[in-house]
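Here the complex is missing one protein chain, while the rest keep their positions.
And now, chain A:
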Amino acid sequence: MTIFLVLFVVFYLLSAFILLFIKMKWGLRLIAAVNVVIIAALIALFAWIAYPILERDGLAVFLKSDWNPPRESYGVLNALVGTLITSAIAIAIAMPLAVGVAVTINELLPRKLRGVFGALNDLTAAMPTVIYGLWGLFFLGPLLQKAVNVVALWLGLGEVMKAPSTLFTASILLAIMITPYAAAVIREGYALVPRHVEEAIYAVGATKFETVLVKLRYIKGYVYGGLFLALGRAMGETVAVAMVVGGNFARFTLNPFEGGITISSLIALQFLNAEAYQFMVPALFAAALLLAVVGVAINAVAIYILQRTTV
């Protein structure tokens, strides 16, 4: 049975490449379908593997916070809430930064420095995530712990952050990592503002700052599109988050200054033990299915916003 699957893949790619050199249009169409096939197969396969636990518990898998392998009880709510908290904080920090990057590159820097600044921003996106994780674990985490506790003591709240690895650390790290993705989209929109619009704004006596604000409002579709793309990144980011999030599977928490867990880090950290339990693999695939479906939905929104926007 499965050998047919492999033969199908080999046959598919072979015929795509043969067509490519004979009837190019059809070859290109056939090979472009690879993406659609991958996405469809991914969702179907995840649903199939996750089926046992979905059949046993229904949607309760996503709605209870109890993660207790010895009793074969798996709830993903902790991770879901952790994902929402971290990505919300990350987005709130990353969006102003991304807008700042776009404005800095397009308006403020001298022409020669723009390319360099843009390249630095691209490099921030291209850095391996595991290096972010390493840095977050040994540099950012302890630093944040000190800083937050100093501020909290000054406000009279006591020591709020008891460990260097918390949901908050993960959020800050995520904010640094997703800023360039949002910035790239905003930069793209910013460059599209027509010259005559800009001249019209200056002509009514606006200062440069006011012009920037008007132009940002003019491209707000791109700003929202960038926001959703960055949100998708923030929710799916795995390794860096798993290293600094604290790995707290058991206890439900809404406090960002405590250790927590996100969906993707739950999968990364628990998969090694999963084979030993009956329902853990299905539970983790259910979590991955949720992640994939949410990811597709967020991207659909982003693509819709970006395609509807005309500057």
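Just so it is clear, a contact is a pair of C-beta atoms (placed from the backbone, for glycine too) under 8 Å apart; a residue touches a chain by one contact, two chains touch by 3 or more; residues count from 1.
Assume contacts and distances are computed from a predicted model.
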Protein name (UniProt record) of the chain left out of view, among "4Fe-4S ferredoxin-type domain-containing protein", "Acetolactate synthase small subunit", "ABC transporter permease subunit" or "Aspartyl/glutamyl-tRNA(Asn/Gln) amidotransferase subunit C": "ABC transporter permease subunit"
Listed residues A:G75, A:G236 or A:G259, member touching the removed chain: A:G236
Interface with the undisplayed chain - residues on chain A: 1-3, 5-6, 13, 16, 20-21, 24-25, 27-29, 31-36, 38-39, 41-42, 45-46, 49, 96-101, 103-105, 107-108, 115, 117, 119-124, 126-135, 137-139, 176, 179-180, 183, 207-210, 212-213, 229, 232-233, 235-239, 243, 264, 267-268, 271, 285, 288, 291-292, 295-296, 298-300, 302-303
